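Right, I'll just put the structure down here and ask away after.
The other protein chains are all here in position, but one chain of the complex has been omitted.
Each chain carries a letter (A, B and C) given by its place in the written order, and its residues are counted from 1.
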Amino acid sequence: MAYQTNKRKIINDPVYGFISIPGELIFDIIEHPWFQRLRNIKQLGLTSFVYPGANHSRFQHAIGAFHLMEMAISTLRSKGVDISHEEEEATYLAILLHDIGHGPFSHALENSIIEGITHEDISLLLMKKLDEQFPGKLSLAIEIFLGRYQREFLHELISGQMDMDRLDYLRRDSFFTGVIEGSVGSERIIRMLNVADEHLVVDEKGIYSLENFLIARRLMYWQVYMHKTVLSSESLLVKLLKRARELASSGTDLYTTPALKFFLKNKFENNDLWRERMFTPGIIAANFVRLDDTDILASAKYWTDHSDKVLSDLAGRLINRNLFAIELQNDPFPEEKLTGLKKMAGDLMKISPEHLDYYVYAGTISNLAYTPDAPEVKILLKNGKTDVISSVSDMFDQRFISERVTKYFICYPKECR
Amino acid sequence: MAYQTNKRKIINDPVYGFISIPGELIFDIIEHPWFQRLRNIKQLGLTSFVYPGANHSRFQHAIGAFHLMEMAISTLRSKGVDISHEEEEATYLAILLHDIGHGPFSHALENSIIEGITHEDISLLLMKKLDEQFPGKLSLAIEIFLGRYQREFLHELISGQMDMDRLDYLRRDSFFTGVIEGSVGSERIIRMLNVADEHLVVDEKGIYSLENFLIARRLMYWQVYMHKTVLSSESLLVKLLKRARELASSGTDLYTTPALKFFLKNKFENNDLWRERMFTPGIIAANFVRLDDTDILASAKYWTDHSDKVLSDLAGRLINRNLFAIELQNDPFPEEKLTGLKKMAGDLMKISPEHLDYYVYAGTISNLAYTPDAPEVKILLKNGKTDVISSVSDMFDQRFISERVTKYFICYPKECR
Amino acid sequence: MAYQTNKRKIINDPVYGFISIPGELIFDIIEHPWFQRLRNIKQLGLTSFVYPGANHSRFQHAIGAFHLMEMAISTLRSKGVDISHEEEEATYLAILLHDIGHGPFSHALENSIIEGITHEDISLLLMKKLDEQFPGKLSLAIEIFLGRYQREFLHELISGQMDMDRLDYLRRDSFFTGVIEGSVGSERIIRMLNVADEHLVVDEKGIYSLENFLIARRLMYWQVYMHKTVLSSESLLVKLLKRARELASSGTDLYTTPALKFFLKNKFENNDLWRERMFTPGIIAANFVRLDDTDILASAKYWTDHSDKVLSDLAGRLINRNLFAIELQNDPFPEEKLTGLKKMAGDLMKISPEHLDYYVYAGTISNLAYTPDAPEVKILLKNGKTDVISSVSDMFDQRFISERVTKYFICYPKECR
Partner (left out) sequence: MAYQTNKRKIINDPVYGFISIPGELIFDIIEHPWFQRLRNIKQLGLTSFVYPGANHSRFQHAIGAFHLMEMAISTLRSKGVDISHEEEEATYLAILLHDIGHGPFSHALENSIIEGITHEDISLLLMKKLDEQFPGKLSLAIEIFLGRYQREFLHELISGQMDMDRLDYLRRDSFFTGVIEGSVGSERIIRMLNVADEHLVVDEKGIYSLENFLIARRLMYWQVYMHKTVLSSESLLVKLLKRARELASSGTDLYTTPALKFFLKNKFENNDLWRERMFTPGIIAANFVRLDDTDILASAKYWTDHSDKVLSDLAGRLINRNLFAIELQNDPFPEEKLTGLKKMAGDLMKISPEHLDYYVYAGTISNLAYTPDAPEVKILLKNGKTDVISSVSDMFDQRFISERVTKYFICYPKECR
């Protein structure tokens, strides 16, 4: 195969320095076109509107998480945890591919262009297809990814409270945004990992690092991941694509790229449909594995010329960074506030009633995407027992650690301020 | 204007930390759609194929160079150089806008899509237009940019051997590629700047920093800017666009974005034509200020389906990072080598003779883009006289400092190795 | 004066880069022998036993805190807070001199060699003397240092919950120990400072930075400032000096430096005695301003030869880093544990009963030194009102923010384990 002839064994990463790629299979997966696609998907969507340095890609993140996994495996082995070569390779493959199913702008467009399925489920569909292309070589990786393998700590290293995914993204997002306080001592934390009863645990003396990790994560939520301007930008993008889909599905002519056109015109309401049609030739996969940020950006800027006023206005706002005003609070906004703003927008800006939802809207944001329903981190005490961190730490209570926060926001044209 | 209502006065930069934006006009220029376009133009073209971290944009670079300019102005004033508020603002505007005329993938596609004009000349055309939009407010900036203003050091801060442009890009490119040895002590060098006879000079004690700067620049040339794989990638991209233009101009149907289509179909051979047509409604400018990296990427990936074998093959090679082999040396390759490789490629890969130039080609690369014909840096000696660095340093001779290096390369399919 | 002829205006600091020294008086204070003495006092006492990088001095810290003060003054002025040149200079002097009264090994030997007075009180005595040497030029600085000046925020910048002292030491200690998670975004926090009713406040949007600061501080407590091995080392040093004083005051001959001999032989039980005798020629000050870490280290290593078994044994343990075992817990140790360990130590190591207190001892440690009784930080809300952080943050309660923690420890020879 073509990509076998140009093997680079070392990757330079501004965050960690040199990353060595061990073995042929790992290398072949990295060189695979589906993995290379991640180069054109920004890790943080439109966050670069606020933090101009945040142009890093899902590709970089996947490589970085893989690198941390190497450190984790090596640490666990040094503590006497027996991990076979097969398990090691499978864990590397699983972490590399954990985000392969992400669509354009990462989380921003989940449930917008790509509906009826999560990015994790698409990752799984693509991994299974790769397991056909490299016959059987990804089977164990898939088992681990799904949490079906008996040694649960391997899954927890990929998806759990202290997995390599978030250890990388917190550090990397902090690095590229320049929000240095969000920086996580990934290496120190990884050195504190251990295994008890086949579950991932943290050595007792790692408790302060763990606290620091949880606080850094919290800081990143509010300073970066749920930054008001980011929220306003991404909700505008969602509205824009909603309008484009409306026009496309009603037969209005609309300049766009082939793959984006496919998703604007087609909806697959649920997992079953996706699974059924994914690899039917030409139907989903052929379009999905081409779709990246450039399709959105290269379409939206030309929509500013479209005869549909809503489409062209929203597109212009996005391209020129002329965003909606946004308010964010802990409680829902009263219905009257929304009604009032809609009235004002309609009057001031001559927006017809059926289009007001594109200009004045409410929504909620939670940190759910960043705190999955994984069980709480366990601490391995010096006496050999394990306990959850909320019992061990004198600082955190359960409420804080799980920290499921929902906030309410409302967006409207700045003209209505 | 719309962008006046959302003013952020501080920008977070991972390289320098906080950057404050002083004053309304600077802010309005940054918010202008033409400047915002730079967000979608990578500073280092396809370098991220080799250094995955190198996704930083021209937007970031322009802001960074502006920040260094603030430091330089403040340093010079502290040494007694009188700089008026008008000169200060004009210098800021000139450095911010010095790259506004860059097309997609920065240097990679100069003389390819955009022909007959340099990016500096387009910058000037756009600056003049902005001077109409903000009536007269950019006139002094344009004088300084052109080197026509009598206080020459202001121009030299923008374009000279030690200008803020290269002080930023060397440091920034080093940061994002992870090639840390290329890092330049921008702050230390700036603190060594001074003015003598209205020219920019370096205080004598800054000589070691200057040497270090010249060496770091040299390291970046070879490790990054002229990296073989980058060269192979970017020459492939040039060939691909050449083929696309050939097809487009001969009437073959070709999926692409509107702005890219315009440039594939139209050629403006020289500056005069550009100047004449630039702001004729709808002709050049309307397309140019929309064109960015996403047009190229979002087109090329769909060209892999095109019925023209050359176009689809080259596009596939680019998208899947299946690059040509490349050889690089100090002397030209003998004609026979090229002929031999072409024959082999024709035989092995069934390429018809008229297409062989797309697959086997020679070229030259020089560091010219990085070492303009500016006069040599002058040192301000302790005795009050000035002298060129090649006389003062016991290490460098003139040959090294100007360092105009040309290398010869040849590219061909890996199948011919 | 001698130090006027060698003025360096810029200091290179590995933490912040270049630090400019504005003005003659500031420079003269830095060059003063009393200030230069701080070069030989380690900021973190014996912490380098655990973190070998922690060799930084009080001198570096004072310069760093001064640098942050420059940023703070400049930030507040940019927000419209009027600060006169005199107030500015006085605040600089006060922060520079705030630690001038520290004795050897900083906190480790407070209440050991130097008894009956705090380091703050000695700072004040020395500042008053300097005010005589530079007639009247430090009067306002002293007023601000004491919190008597009507503009209270100036005092709060020196000593308060968010003062420049701790913003520097947290960042600096994190830097030199290598405990990078303890790093505080000093610059970001300083940019969030403001003044309301002449008190220092934090802008509402700075709340996450503030949380991060509080957590970083907490991490530093436990990872560094109250590290078990540091505690064991410093308590050993205290015991060693106690024995030396016992011998010295009972007339036993003991090699030591002149200044240390003075403090081993003389006790000044309270502030009044110190104040009275401080500048009586030759009595206290002449010895105090000479005493630094080198007196202790250069004495202790020779005590290993002393005929007194307790002194020589303790000194050997310190010099050879053969420390006592230590246990640390939240509750006091039962009296029987201490008694039991003493018995074992007496039996195993043939220590005579009257010396057992040197080998087996209990104590308490609190983070008091790091969390003075300053009032809680106030947040300046967007609505213009102020409120304490414990009301504003949804994360912290008052208990956590004041965080007065006391822990109990017990030390004994490792032979008793």
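Definition applied: a contact is a pair of C-beta atoms (placed from the backbone, for glycine too) under 8 Å apart; a residue touches a chain by one contact, two chains touch by 3 or more.
Computed from a predicted structure; not experimentally measured.
Although one chain is not drawn, the whole complex shows that of C:31, C:121 or C:204 it is C:31 that touches it. From the set C:29, C:63 or C:236, the residue in touch with the chain omitted from the display is C:63, counting the whole complex. Shown as candidates are C:21, C:95 or C:179; the residue that touches the absent chain is C:179.
Considering the full assembly, B:215 is the residue among B:26, B:146 or B:215 that touches the omitted chain. One chain is missing from the display, and on chain A it is touched by residues 10, 17-18, 187-188, 191. The missing chain lies against chain C, touching residues 2-3, 5-6, 8, 11-15, 17, 31, 33, 36, 39-40, 48, 51-53, 55-57, 59-60, 63, 175-179, 229, 255, 257-259, 290, 292-295, 297-299, 301-302, 319-323, 414, 417.
Interface with the hidden chain, as seen from chain B, comprises residues 180-181, 183-185, 188, 208-209, 211-212, 215-216, 218-219, 222-223, 395, 400.
The criterion applied here is as follows: only the chains that are shown with their structure count from here on.
Where the sister copies chain B and chain C meet, the same residue numbers recur on both sides for over half of the interface positions.
Summary of the copy comparison: rotating chain A onto chain C for the best CA superposition needs 180 degrees, to the nearest 5.
Comparing mean CA positions across the assembly, the chain most remote from chain B is C.
Chain B and chain C have Cα centroids lying 51 Å from one another.
With touch defined as above, residues shared between interfaces to two or more other chains in chain C number as follows: 188.
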